[in-house]
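First comes the structure, then the notes that go with it.
Complex shown without one protein chain; remaining protein chains in place.
Letters A, B and C mark the chains as written, and numbering starts fresh at 1 in each.
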Amino acid sequence: MSRFAGLAEAVAAHVGDGDTVAVEGFTHLISFAAGHEIIRQGRRDLTLVRMTPDVVYDQMIGAGCARKLVFSWGGNPGVGSLHRFRDAVENGWPRPLEIDEHSHAGLAERWRAGAAGLPFGVLRGYSGTSLADHTLTIAPIACPFTGEELAAVPALNPDVGIIHAQQADRAGNVMLWGISGVQKECVLSSRRSIVTVEEVVDSFEPRVNGVVLPSWTIDAVCVVPGGAHPSYAHDFSERDNDYYAAWDPISRDRRAFEAWLGGMRDGVAA
Amino acid sequence: MSRFAGLAEAVAAHVGDGDTVAVEGFTHLISFAAGHEIIRQGRRDLTLVRMTPDVVYDQMIGAGCARKLVFSWGGNPGVGSLHRFRDAVENGWPRPLEIDEHSHAGLAERWRAGAAGLPFGVLRGYSGTSLADHTLTIAPIACPFTGEELAAVPALNPDVGIIHAQQADRAGNVMLWGISGVQKECVLSSRRSIVTVEEVVDSFEPRVNGVVLPSWTIDAVCVVPGGAHPSYAHDFSERDNDYYAAWDPISRDRRAFEAWLGGMRDGVAA
Amino acid sequence: MTAANGWTADEMMTVAAARALPDRAVCFVGIGLPSSAANLARRMHAPDAVLIYESGCIGAKPGTLPSSIGDGVLSDTADAVIGVPEIFAYWLQGGRIDVGFLGAAQIDRFANINTTVIGGYQAPKVRLPGAGGAPEIAANCGEVVITLRHGRRSLVEEIDFITSLGHGDGGDHRERLRLRGRGPGTVITDLGVLQPDPETKELTLTSVHPGVEAADVAAETGWDLRVAPDLDVTPPPSDEELSVLRELQG
Partner (left out) sequence: MTAANGWTADEMMTVAAARALPDRAVCFVGIGLPSSAANLARRMHAPDAVLIYESGCIGAKPGTLPSSIGDGVLSDTADAVIGVPEIFAYWLQGGRIDVGFLGAAQIDRFANINTTVIGGYQAPKVRLPGAGGAPEIAANCGEVVITLRHGRRSLVEEIDFITSLGHGDGGDHRERLRLRGRGPGTVITDLGVLQPDPETKELTLTSVHPGVEAADVAAETGWDLRVAPDLDVTPPPSDEELSVLRELQG
């Protein structure tokens, strides 16, 4: 059963050093607010999971929160590289970053398997690629009926799954709509979950691709209007493309990044 | 790309003797109209697939259309037995009926695998049951990562998938809502598909659990208002519980059934 | 069959099943008696119980009892409506259900369930509807409550087909199969309540309904029935339980 809580309180209660943490979102509904709170609370040794680690993961990696990244596409969408991610992988700064790398299809299947309570998922994937040579979490599996060989991938079951959504109702049920990514799978596969929302309403309306997560699948609901910024919440805000572009020069330079980090920790900027 | 067609024309074009045919629907949106048209056209040797074969399958089995049934629960919901199904299985009348029997979880997974282009699906299922002893389409499979043993089931890919839905738009896209069962999987996994709809609209509105099937996933759209009767179409009709109850005495008796069949073929009753 | 003070054995059974559902429990509900019991519980001691129907309705709050698993009243009143593959994969198999209610044509002393065939599978005497959602409800729910009418043809020495596994051969059979749910914890009939012995898992009569003697139950049971030394008598349906149930079934 979800509890309404402040974000700082929810992160303190549910995110611990060494945890496997997913702050998911496929361009849309990414809880930057929660990512920044994790940085502020100084969490360490996290295994971060996300299909599309973008700027907020770049920030968490640069801040030294992560020891490992499970991912399928690590870029700044429409802009270019994630330089803090690259600095960690290429130069071990601020600390080395272990990676568990997949394709989108493979990582989506790992999320599905996690939500479905299965130890593994199956896909037509990775054939002939180098990923299968370097990633230990890809294994061949034969169809028991046809003999055909496919790829198996292990389920994802993070300690904490964190998403942003548009609305909660007063009972703590959550609704999101528009591009839904793997938001549902992230919450359902994780042992604990935090959802930041734009607003609280009396009841939900039908929406295109409306996804409702019942209160009892969520641990904490935090009302954080604009908590997805610079990503967006459909029908509430627009994606702040300038922020993504402005991140590029900051992230390219360790000093510029550290200045940003100091300001963010002090609550000057986010 | 879907074509608008008359139901008789669509069934004649897409359903052939010996085909594997699914007229799906989980209580809701069952295309009784299409099932009756298949009986009228005298199709034979069909392999019928459905999670919940109910009265329309009882009618098709009694009419001698089927040589095999793939299913997971064969009853008259809220009433009792399907007596034509029982007569075929227990007494081989009007002809013997081969069965491929699963649980709902297993058959739903077979539908999912079919829609997903996989040769098989995986579930935690059948452990310790007699189903695993009698059904050849259940096989053990080991997780390559944990060694845990699970059940594998082969994908369903019928020749023809047939569903009822609430609306089509003028481009031949289809929308259904409310209880959606495996309607989407039935269309996506089948080589050909027919959808009967209540009405044609200019555009769709957001609905609770709204499922849109693009025109290019469907072969024929047939406007058949009330085509789900005695099942129902949410927001268009109520389930006709009296019809289901009235089916019981008809189906218990071969002569009563044959009288019904004659009337239905002549278009007197449906 | 109507008891002196006006309730029927079926009502007693439904009320006892309702009482087996704790408040806030997430419950997988089948149509018929389980649905009546779960909805009665919601109106009595368990207002925050979550009712899940296998048609994809999560948190359904029907005002009247649905006549099928897929009635519109379920989707209209649900917190969320989803497809059938998802309800079985993400919700049942995902280990999110606390209590599953199951009916049965036959059970044996280890609460294994048959809803498939009487007689041989290839040449059945009676072909029953089959499994539906039951095998995985029995495997994956935290706990299972079974309801069926008592009789020597329904509680039998050996069932003809194991549709859904109860406690298998007894003892730690479920653990050996690595099933995640604890299996049947309560069997409620029109005569009384049976619960598995903690060690052997053999069903033991732990409560008789008012006016029923243990010997009556044993006579209607197809195996040599064990009776708990501290046999209870089920409290009869209260006036409130009865009136709410009758209004629901109205």
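Here is the rule we use: contacts are C-beta pairs under 8 Å (C-beta built on N, C-alpha and C of every residue); 3 or more make two chains touch, one makes a residue touch a chain.
Being a predicted model, the structure only gives us computed values, none of them experimental.
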Contacts of the unshown chain among the visible ones are A, B
Answer key for A:3, A:104 or A:254 versus the chain not shown reads A:104
Out of A:40, A:239 or A:254, the sole contact with the unshown chain comes from A:239
Of the candidates A:182, A:195, A:212 or A:250, the residue in contact with the absent chain is A:182
In the full complex, chain B touches the hidden chain through residues 1, 112, 115-118, 173, 184-185, 188, 211-214, 216-217
For chain A, residues touching the missing partner are 26-28, 51-52, 71-75, 77-78, 81-82, 85-86, 89-90, 101-105, 108-109, 111-112, 123-131, 134, 148, 178-182, 184-185, 208-209, 211, 232, 234, 238-239, 241
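Convention: only the chains that are shown with their structure count from here on.
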Listing by label each chain that touches chain A and chain B gives C
Note: chain C sits from chain A at a C-alpha centroid distance in Å of 40
Between the Cα centroids of chain B and chain C the separation in whole angstrom comes to 28
Flagged in chain C as touching 2+ other chains are 89, 93, 140, 180
For chain B, residue numbers touching 2 or more other chains are 123-124, 148, 208
